[in-house]
Structures are given as structure tokens and as C-alpha cells.
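For this view, one protein chain was removed and the others were kept in their places.
Chain naming follows the written order as A, B and C, and within any one chain the residues start at number 1.
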């Protein structure tokens, strides 16, 4: 085994971020070891399909199954030093472990990228089912719980960083329940679209057609062993758009949690202080300012998004491959697992910190109070307009300026204006109440929060505790 | 009207590329005029829904309909110079054209981005149906016809720019029928997912809830006028992932045609010469080399892809909007129409040049002949392996080196080797024939081409002429 | 003249943002008209150099000079419809305007991209000198003036959005004086590195060598007419790294002003309120919330940065051109003027809004006061440490927690602790004073601000008024 001190690694994912417990899971699907394992699995699927068709014996398949289990990346890499070709090396390694009878059936009629592309589709699909979706759903569940818990916590709505009309904090979180929910669905769906191929060196089934009249049917058999379908058309490689879409949805999901993190960061600003990351007693915020407590986790997620989002450009460039393919997508596509690990690290971080998210209800109230009186401006304008005032927007805009200058509240000011009296008197009870109690002017924040949580709980089959 | 010499424009889309006839169509959906028109349409839908609920009279709706038809961007921009707010300007312009009774119902309970986002979803959706999809399908149809026409034209398959085993040129084109077909479907589907919103300043229906107990139902009514659905959750804006997905699929489609163009470019290399762009008699290839004929159209498409592909990064960045939204996606999202026009210009170019695409069958034959003898290597290796040779790949690799050095053909050489005779004799008739006639070693290129064309003809409802 | 309603344009630069007065200046250097004009200028330089060498008569040069002045993009585009080649079209147009004797000297021995690349270098260089640098320096000057004016205005320093130790607002602005200053220098220097070429179709001076023994010297003569130097090596095109560096520095400059805009945006948050954009009396902040005043200008600049920053990826891709060049950088490089106009629009916006920037000194004081007591933590820790306390950071961290819980000020608390007394007594007068007056703990903010302004004033030759 080639062991190395992790701190001699170059990539932060392989030193700094690999110290988390979750790294073992990432490695199961997304390391080089995993890749070799999945490639061997595809080689096995091929032989199994041959055995089912009676082309080779079941005994051959059994031998190959045993051989494949024993394969290690170390031996494949050692062999590759000789062949300078990684899949040929894998094939040689399997062949060394089986009988002479079995040897010819290894890699039978296939080209390297039948194995490589099919194995990648398989492992990204399984990683999605077994790792990505469960992790994302754990975060989704956490957000749902916060949304429900805080569904009635009045918070000032902010647009352009300016106080607007109020919502509830639960409603603000429901935004992310909804957006994350949508990307979870898209990731799941696009992972199911990842395709395999057993169509040979240029995609025309040249080799397999030597033996099968319906080589597409043989391809389907092999892929069925892996629960995959074939690319509609292949060259040497699977059509690149399936993986492009998949990485797009991962990237889009990363954008959603980066936005969430940005919101949480800003809500922790000293002047706002509406949420906080819980701090361990021993934790240091700054090496020189002992009083500092920084939103480092949300900053970290934003930072990771900046690192991984641009990598989508690599994937777009890899859509282009000359003729029946050039190899210029080979090295670059080896980095796709990093994108997944980057995303998952960030999601796991949000789960950890989200479980300890502190909401400061007092500050929420205080901040809302700051411009509470001005909130009345919106319903006032709308009511004036609806009761026929010809220039409501302008009138209210000027009233707010006057309120600011004189220090009076807007609702009092409005009642002193003779020309507005006719309108005021037409307002109904509920409408007047909202003008007097701006904290009730939250629209359907509570109902909508419940509705969204319920809807995503159903769609994603997430059971809420309590 | 503010008219300007087009050559004083900065953007190539608005000078150089705008000289094509198609520009008029682009402008219908994607210009600033179009945007204002669509925004006015949303304002109208709002009033219509109010009229249907009896909140305002049908007469009001009729007035607004008339007013909206007359709106020009010139007057809106003129008003904006006063208000410094584009939607307020639009609202003022409509109000100037209607009776006092109608005025209050204009923009009733909505916020600017109810109008802006809904209008954008509407116009991108309609542009997709009426402009993007028809254009893409025209190219798809052209590719289908070339694929069928050339389905039996043997061409050497190329991987890594090296001659591999043969395919047919029709099969090579079928790759793009399939990949373009897939992106057409994705674009259509994602355009249908574009959503509207009538949920107010922070998305909680604060204003509309003043008048409606079920403001979501009112929102649905307004959007139904436009054949749109509501975003699952809104803040001041529609969830950004719908448009992100839509632009992703446009970008991915651009990648497909860029790849196609790259292939066509390289097939026109002097040494390859398998296809050509038809040249007008008067056309100049080079200002100094009068003999040059350059693949300028395919080069242009590749170049446009390089310009527009990175803009997806802008869209990803625009997923992030602070709290109930900041405005930092406002200017940037104004550039999305450029991406669409960039794509459509390129597609229209490919249609024009594709209609005159010249295939040089002689050169295809000549190029294939160059390494024809070596093509035998693949089936030979596979057959040897399948008939039990323990080291077939290595044997054939060495045979090809020997063939190269001695100038003999591979298939002759193989027959001189005593140790290979036992295998040779086991090959069946079809197999021996392929070894002798490499041009038949095209797998199922012909059938697969037909199958793909037929399948996409059905899925996309494209009728093939002839 | 081909005139078009600007609202039928696709690009926001050519409709929305083109309504500003500055657009005329942009157009002078960066429109299609400008490009044609500059290309004609290069054709003229060529003939002038020929005349100086006596290869053609001075009369020929005079004729060409006159012809070049008359050239319009309209006639060139009309001719291009025939030739399908833009530079051939230009050459034809010039030739139509001169005598038979003069005709052969037009475009003599050159290839299209001798003209195209040289003309672009020329116009980007002149645009830098005459448009970009003056505009940037105007912003720089404005920042300098704000920095000096506010050099003593105490503001809380913020790291991670959390209150840290204080600075002055002038010092915060000095950051941008310095960073903008650096990019101004880099833009200037890299613009001077933009090169021309008169080296023919493949860069080997094949054609000019027919007539000149030292064709590089002839190239130097032509370029000297334009105050340009030759690319060290050329293919059909100038080495791409010169323009790549130039656009990099523009992009980097855009990043600096985007950062500045982000800071100004956040300082306008309702809870912070330290700066404001001056609002016209008639200006509307929100279509539905008449009380809103949004930092739309700073948001706009951030948004424009998101649009234009990714375009650097196009420039990087255009570094790659096959062999003696493919044309896939042709369309894409036509969009570079948009990047410049995007940047300049944003800089001009910052100038306009910066001139009316309102600083709210009361809010700065109020915000600083919020955590003023905790600011003491840093100097306290450092002083304790410096006077030998073995665990100063930890002690102070715990003291701040205690201060928070008990509501006492840190400096009082520290004086109650017996174990800290020995250290306290060693502090000198200046040090104790800073612990008692946290608003004096601003380091060298004032001096540094002055120093930076003075330094950049000298380096960039910017005279400060008053």
C-alpha cells in the first residue's frame, strides 16, 4: 500500500477537510480506489451477461467475481507502469487471477471507455442514492424543523439590505426548504439519467457485432446487471450531456446553500445579531481579538462555493470532443469527484452548525421595531390607491419624508391630513388594524411556511420528528 | 423614437450580427421594447383577473388593454428619468392613459418584481415555443436528412485524431441528431418550468392579503391569464433555479453545436478534406492568399460558444441574493437575452451553411484507405481472444508493429504465423470476411443511424421530407 | 445610414446604458464605426511608410489619407456582402476612392490580421489614454477627497461582519485609493504593451520579404506611424498574451470597484446606516413600498461585475489558436469592447453617486459605541502578554464572556481581578489611556490615510482641489 502523511497532500480536500469522519464515506464512492472498484464491477457485469447468454460458463463468471473482489488499485497502478494504459492494466490484473478458460471473456469486445464511462455513471448514481441524497435530506429536514419552530417569529423582511415589510423567520427559512427541495429532486432525477455504454471503440458496436446480431441488446443486458441504461448514441464515450446536467444540478444546489449561508452570515452582523453560531467554551474567534465570534462556518460554505462553482466551466468545455472523441476530457473529468466532496463537506458543515443555530428573538424584535412605523407605508399606499386615491404612491412617499423629519409616526400623521380622511373612513376593520399593528402585516407567512414544509416532507419522503 | 446608427453600437449582436433578417424575430422577444411590452402584458393580466373577480369593472380591464397596446419604451424611459424607477414609470404611463376609476387597479397590490420576473418568464417561455424550438428543430431536421443521406458512406472513425475502426458519415452525424435532440427536449421542458409570482414585496403576499383571504389563489388567477404557474416559494423574486436551469440547457445546447462545428472544421483541414462549405463565386477566403477557402462559419460558431458559455457563471452567481433579495441580479439578468440571441445566431448560421454542406466521398474513401489494413487489428485481437488466445492484445500489437516495419498487410501477416493458425481456422465465414474487407467493419452504423433519426423524428414531431 | 430604434437592440449596453451622455465617448473608440475607422488608419500608416521609403509617391499617401477620412462602415459592410470578407471589403472601398496609381499600395503585402490586430491594439491603447485612464482617475480623485475629508471619522472596523477594533472612515476609503491606484497603473502599463504586426499571413514576412530584405524594419516603420511596437513573434496574429493581460487588469479593476460597492451597499443596511446615496426628491425607491431608499447604484455596479468578470474566461480560451491560427477567436474578440464599456459605465456611475455620498457621522458613532467596551479586549490581551502574562489570550477571552454576562465593562472588570493587578500597574500612561478611551485605539489610521493619498496623488499625477 502506498501510504503518505496526509499533510504532504496538495489538495485541502485530502488534508484539511479529510479529517472529518465523513471522509470515509466520500472515499467509498469518490476516491481512486472506488473508481477502480467500480471499473472492476463493470468488467464483472460484462462476464455475467456473457454467462447468462451461455457464451461463457457460469464457472467463468464465478472466477471473475472472485478476482474482481480482490483487485486493488495498487496492483492496477503497478501494472499500468508497464502498459501505460489504465484499463488495459486492470484487465491484465483480472486475467492474472483467473483460469486460461476465463481469460478471453475479460473485457470481451469492449473498449476502455465502455468501462470507464459506465463505471463513472454507476458510482455517481450510487453515490447519489446512498450518500448525496441522504446528506441533503438531512439538511432539508433540519431546515424544515427550524422553519416550523420559527414560523411565527416576526422578522423584518429585507430587500436591498433595507427594511421592507415583515415576514416571519420561519418563512425566510421556508425559502431554502423549497429551493433545496427542488434541487434535491433535480439531482435525484439527473442521477437516474446517467447512462452506460458497451458500444465499442467508436460507438458503432463494431466489435460486439462480430458476435451478436443485435449488439444493442447485449449492451442492454450488461447494463441491466448494473441497473443502468444505454446512452441513446455513443461515440467512444457516452453522450456528455448526462453528466453535464448532473453536475449542473449539483452546482445549482451549491448555489442554494451558498445563498443560505450568506443570509446567515449577514444576520450575524454585530448590528443585526438575529442568529448566532453556538461557540464551544474553548473556541477562539480571533488570534488577537479575544472577544470576537465569527460566522466562520457560513463563511466557509460561501468560500467553498466560490471554489467549486467555476468548475462547471470545465464540464461545459468537456462537452466538446473531436470526432469519435479526443482524450482531452480524461484528466479533467477525474476532478468531478472533488466537486461532489466539496458540496457534501459544505452540507455536512451546515448540518453540524444548523443543529446549534441560535435565534435571538429579542434582536429580531428590536430590529423590526426600528422601522416598524414606516412599514405602514405599504398598506397605506395600497389602501389609499384601492379606495381611489389618484396619486397614492406619491402622497405616501412624501408623508414618510415628513414623518422622518418631524419624528411623528406615519399612521398618526395620516390621520391629521384632511384630504386623506375620506379614504381612511372607508378602510375596514382588518385593514385599520394592520395599520395600527404593523407586526401583524406578515401576509400569509405562517400558513405558507407550513404548506411548504408539508409539501416537501411528502415529496421527499422526509418524516419530521415531533 | 430614439434612433441610432447601428454602427455606433458597442455590441456585435447589435451591429454586425444584427444585419441578418432573423434579427427582427430576435428583437420581437428579446429587445428592450419586447421586455416593456411583456411587462405591460403582465400588468394587464393583473387587471383582467381583478375584473373576473368583480373587483373592478370589465370596462376598466378594457381601458387597460387599450392602454397597454399603446405603451412604447420611449415614453416609459422618459418617465423613468423622473421616477428613477422603471416599473413605477411603466405604471405611471399606463395610468396616464386610463380613467380615474381605472387608475387604482393598475399594479394593484404588486411589487415591481412581480411584474419583472413574471414578464421575463413569459417572454422566455414564448420565445422558446415560437422562436428557439422552431429554429433548433430546423437544424435538427437538416442533420437528420444528412444522416440519412450519408448513412452508408464509410468514414474512418477517429479517436484522439487517430484513425480507429470505421463508421459511416451518417452515423457520425446521428451523434448530433441525438445530442441536439436531447437538449431540445430539455430546453422545452425547462422553459415550461419558468414561473411567475404575484406575491408582493417580500413574497409573503402582505399586500394582497389585505384584500384576499387566499392570495395564492388570486396569484394563480393572474398567472393563469399568462399560462404560467407560481414559484413554489418567492421572496421579492421568483426562485432563481428555474431560470438557472433554463440557461443551463441553452448553454449545454450551445456546447453540442460547438462540438459539431469543431468536427466540421477539422474535417475541412487541407489534409482531410472530407467536407466543405460551399463558397460563393465572389467570396474571398483571405485578403492576401487568394486561394484560401476557410471554414469561417464553423469557426464562428465555436467562437460564439467561447463568448457565451462563460456567461453561465453570471447566472450561477445570480442565484445568490441576500435575504428577501438584493438587487445585484438586476443589471446582470438584463444580459440573458444576449445568450439566447448568441445561440440562435449560431444555429441559424449552421442551418445556412449546412444546407450547402459538401461531402467529398472520394476523400473519405482515400482517408479510410490510408490505415485500412490496420483496422483489421481490432477484430483480429478480439477474435483471437474469443477463441482462447491467452495474450491476444499483445500479439496483435506486435504484429501491427511488424506490419508497419515490413510493409505487409496485417491480415496476410497473421496467416503466416504458425502459432496463430489454430485460431484462424476457427473463425466463421462472416468473421473472416470482415478481416478481408475492413470497409464492412462498420458495426451497426447504418441501422443505428436510421433508428436514431426515426426516434427523434417521432419525439420531436419533425416530419422528414422525402 | 442604417438607423434603428435603440429599444430594438438586444444588449443593455446598446439600449438601457447607452442613454447616458458618456455613450458618445464609448462609441468613439469602441463601436463598430470606431473599429472600421481604426482599421482604415492602419491601412493609411502602411502607405505612409511606403511613401517615406520612396516606394510610392507622397501624392499616393495624400490620396489615401483623404480616402481613409471618408470611409464609412456602411460602405464597407455593403461591399462585404459581396466579398464575404471584411478587410477585403475595406481595401476595395479605399481603392475605389484613389487613382489607379495608388491602388496597388493599398494593403501592400499585408494580411487581414495585420490590419485587424494592429487596429485593435491601437484603439485599445488610445481608449486607455484618452478615455479609460481619465475616467478611472476621476473616481480615484473622488475617493482621495473622501478619504482626506473623513480621515479622522472614527468607524468601527469590521471583520467577518463583526465589530473588531476601530479605524477611521477615511482609512477605509484609503484602501480603495490604494487598490484602484494599483490597477490604474497596471492598466496603463499593460495598454502600452499592446502590440501590432505587419508580418503577413503566417507571421514569417513571406510577402513583405519579396520587397524588403529587412521586413522587420519595414514593419517597425509602419507601426511607428501609430506609436506601436511589433509583437516579438507573430503568426497570422499578434501573440495573444498582450491583450489577455490588458483585459485581466480591466477585470481586476472591476473587482476592486465591485468590492467598494459591496462595502457601500452594506454600510447602507437599515441597521447600519453609516452612508447613504443622496436621493432626488422625486425618486422612487420601491413601486410598492413608498418609504424605501435602496442602494441601487452600488447594487448595479456589483451586478455589472458579475456580468463582465466571467468574460475573462473567453479571453483565456482565445489564447488557444491552432497552428498559425484558426479563426475561433474572431467573433469572441469582437465582444471585448463590451467589457470596457461595462467597466466604464460602472466607474461613471460611482463618480455620479460618489459625488453625492452622504456619511452619517451619528450612526458611525452609535455603531462604534455598541461594542466599544469590548474593543478594549485586544490591547488588554496584548499588553498583558507583553508584560509577561503566560495565558493572556485565554484570560481576556473569559473576561469578555464575564463582561457580557454581568453587563460590566471590560476595563472595570479587569481592575477588579487581583491576579491582573501586577500587570495593570506596569502599563504606561499612553497604554492606560487607550484602554479607557477605545475611540483612540485607531492605530495610525489618520497618518496612513494621508500618506496613501499623497503617494497616489504623486504617482498618478492627480491634483487635489482644496
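One rule holds in what follows: a residue touches a chain if its C-beta (ideal position, glycine included) is under 8 Å from a C-beta of that chain, and two chains touch if they have at least 3 such contacts.
If you're wondering where the values come from, they're calculated on a predicted model, not measured in any experiment.
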{"item": "Visible contact partners (per top-of-document touch definition) of the missing chain", "value": "A, B, C"}
{"item": "Contact partner of the left-out chain, one of B:82, B:160, B:432 or B:451", "value": "B:160"}
{"item": "Contact partner of the left-out chain, one of A:48, A:107 or A:141", "value": "A:107"}
{"item": "Given C:86, C:191 or C:235, the one touching the chain that is not displayed", "value": "C:235"}
{"item": "Chain not shown: contacting residue from A:332, A:370, A:406 or A:428", "value": "A:332"}
{"item": "Hidden partner chain, residues of chain A it touches", "value": "1-16, 18-19, 26-27, 30-33, 36, 72-74, 77, 82-85, 87-88, 91, 107, 109-112, 200-201, 207, 265, 280, 282-289, 294, 296, 299-300, 302-304, 306-307, 309-314, 317-318, 326-332, 334-335, 337-338, 341"}
{"item": "Sites on chain B contacted by the missing partner chain, in the whole complex", "value": "156, 158-165, 265-266, 268-272, 284-296, 299, 313, 367, 370-371, 374, 377-378, 381-382, 393-394, 396-397, 399-400, 410"}
{"item": "Residues belonging to chain C that touch the chain removed from view", "value": "88, 100-101, 103-104, 108-109, 157-161, 164-167, 171-172, 174-175, 177-179, 181-183, 186, 200-211, 215-216, 232-233, 235-236, 239-241, 244-245, 248, 251-252, 255-256, 258-259, 262-263, 266, 309-310, 312-313, 316-317, 319-327, 378-379, 382-383, 385-390, 392-393, 430-431, 434, 441-445, 448, 452, 455"}
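Basically, only the chains that are shown with their structure count from here on.
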{"item": "Overall pattern in which the protein chains touch one another (line/ring/star/complete/other)", "value": "complete"}
{"item": "Overlap residues in chain C, where contacts from two or more other chains coincide", "value": "265, 284-289, 294, 296, 299, 313"}
